[in-house]
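Before we start, here is the structure in question, set down as structure tokens.
For this depiction, one protein chain was excluded, whereas all remaining protein chains were kept in their positions.
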Amino acid sequence: MTRSAAGYWIGFAVVLALLVVAPLVLPEFWRRFVTEILIWGLLAMSLDLLIGYTGMVSFGHSAFFGLGMYGAAAALLTVRPPNLWLAILYGLVGAGAVAVFVAYFSTRLRDIYFAITTLVFSQIFYVIIFTWTEVTGGENGLGFSQPAFAIPGVVSARFTPVTLHWFVLAVVTVSYLGLRRITQSPFGMVLQSIRENEPRTRAIGYHVERYKIVAVMLSGLFAGLAGVLYALQNKFAAPDFVFFLVSGEVVVFNVMGGMGTLVGPVAGAAFFFLLRELFSRFFTEYYLIPVGIIFTLMVIFVPQGLLGFLRRRLNQ
Amino acid sequence: MTIPFDLLLIQVINGIVTGMILALVASGLTLIFGIMDVVNFAHGELFMLGAYLGSTVFLTTGNFWLALGAAVMGIGLLGAVIQTTTLRPLLGRDPLTTILATFGLSLVLQNYALWQYGPVPRKINEPITGHFSLFYLEYPWYRLLVAVLSAAIIGGLWLFMKYGKYGIWIRATTQDRVMAAAMGIPVPLVHTVVFAIGAAMAAASGVLFGPLTGVNHAMGLDFILRAFIVVVVGGMGNLGGSILAAIFLSLLEAFASIWVSPAQAVIVSFVVLILTLLFRPTGLFVPTPK
Partner (left out) sequence: MTPDRLPEPGSPHGNGRGAVRSPILRTEGLTVRFGGLTALDNVTLAVPHGEIRAMIGPNGAGKSTFFNCVTGVLRPTSGRIVFDGEDITGLPPHRISQKAIARSYQITNILPGATVLENVRIAAQSRHHSWSLVRHHRAFVDVIDRARAVLDAVGLGDKEEELAANLSHGEQRHLEIGIALATEPKLLCLDEPTAGMSVSETRATVELIRQIATDLTILIVEHDMEVVMGLAHTITVLHYGEVVAEGTPAEIQANPRVQEVYLKT
């Protein structure tokens, strides 16, 4: 193993160890905080596949997230006893269905038009969820109970805050490793080529549309998975998370953390939430003013984000 | 179910009135995009701040027209400041960065309004009250005034762009930035002025819209989404197209509101957007280039 690869894996192991130990030593509030960062981090990573690796800006990831959330809710409310795996399945199917839609448009629209369309899409779902009160609970959302962690014949245990954190950590870690492998695979290299120079990628023989469709589907599925985790953690689904501003915030995580690094967006999410905590002490609910200013300044002066300097290293 | 004629008529006129305000907002947006290639996410907030500033001036002076004037000047100035500080450094970079920067700004401005003005909606009183009789219904004069004023402002802009000395400068920089600079046109200043004009138009729309529904900090969000749809459907950078699209979409939504709630009526606009992007991506009212 090369030196830099060894360095990477050591760093990875250290961070993982910290995250495993975290719920055991942190007070409840901060424990939840870390778990939420992991979930939003997964959502941000899924977006990075599109923005950072393929060069497709999406302002609609809240739709995938929201449908993952409501899909899980659907499973947990309609099937007795509530089944964890079914919740994940329903959530992924829901997010996947939206992804098919978005994928179709991604091939016909470039740049800003794609960005606006994805934004409009997330709003369409927001309006539908918000107004279809009989099914989605409308403004108030849906509440449900947490399923147990059950593998038939092996184990069945209710989640404690600590074990739920470990479950989320496991899912996010596996997702990260999967996404990392995808971005370094021949497929992932084609995505990056599309980002660098789409017409040339076409000219050297790649059917760019097909690659974009697969990229959107993968991105949507991982985003939906994040939605499922969120539903599991918080035991409710609400339309607020489908509102287009949420999509915008995820883009903020990606940009602040560093696009095209996978870990950058997670760091960006952590950075954002930490800033929110910090500024809430002084600005109460107006924390978005200083956070927004910091974000805007970063876009101008630090466009590569916090971890952008790692981009070349991480993508060897 | 037959729709009563007076209901239909009211909706048509409402559609046109809302359409004109939307056209005013969208014109500013499409102007900024057409001239500077900037997608101004903060446009809705400029609209909203214009309404708030207008309401504050109205509170102290009781005069609608003063409020309108103050809002236009104040937000125009704010626009100039925003462009100089945040957007000018981004010139020449990836267009994504301007979208992000204006998005960040919109977050800041939205919450600033919330902080400064509080969550209770403000009120601006219309300058002319009273209704007139249209067949067998009473229709407020003010709404007609709004439509007329919006049209006047847009018309003024169009004349300025076509015949005004500075209007020609603006159009020259759109055509060819380098050549314009070579000819002595101060391109950075032109960009700042264009952004300021766009902001001022948004502010004017905000003040005009204020008396209709009250002024609150979320009014920008609603409009920005519709404004984007209008700009895309009308053809980005196409002033005439934006106006037609604004009226067209508002009429569609007004009709849809007869059957569904206004919140759901917006889906009609979404559908039109998607269809436009699929079949006539350069704009619904723009002839497709060969």
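In order of appearance the chains are A and B, and numbering begins at 1 in each one.
Going forward, a residue touches a chain if its C-beta (ideal position, glycine included) is under 8 Å from a C-beta of that chain, and two chains touch if they have at least 3 such contacts.
What you see is a predicted model; the values in this text were computed from it and never measured.
Colleague: For the chain that does not appear here, which of the shown chains does it touch in the whole complex?
Modeller: Over the full assembly, the chain not pictured touches A.
Colleague: In the whole complex, not just what's shown, which of A:Leu77, A:Val208, A:Leu275 or A:Val302 touches the removed chain?
Modeller: In the complete complex, the chain left out is touched by residue A:Val208.
Colleague: Out of A:Asn83, A:Thr131, A:Gln146 or A:Gln184, point to the residue that touches the absent chain in the complete complex.
Modeller: Considering the complete complex, A:Gln184 is the one touching the chain left out.
Colleague: Please give every residue of chain A in contact with the chain that is not shown.
Modeller: Residue positions of chain A that touch the missing chain: 181-182, 184-190, 192-193, 196-197, 199-208.
We take it that only the chains that are shown with their structure count from here on.
Colleague: Rounded to the nearest whole Å, what is the centre-to-centre distance of chain A and chain B, using the mean of the C-alpha atoms as each centre?
Modeller: From the centre of chain A to the centre of chain B is 33 Å.
Colleague: Which positions of chain A touch chain B when the two form their complex?
Modeller: Residues 57, 105, 108-109, 111-113, 115-117, 119-120, 123-124, 127-128, 130-131, 244-245, 248, 251-252, 255, 283, 285-289, 291-293, 295-296, 299-300, 303.
Colleague: Going by the contact rule at the top, pick out the chain B residues touching chain A in the complex.
Modeller: By the definition above, chain B touches chain A via 39, 86, 89-90, 93, 95-97, 99-101, 103-105, 107-108, 110-112, 114-115, 221, 225, 228-229, 232, 261, 263-264, 266-267, 270, 273-274, 277-278, 281.
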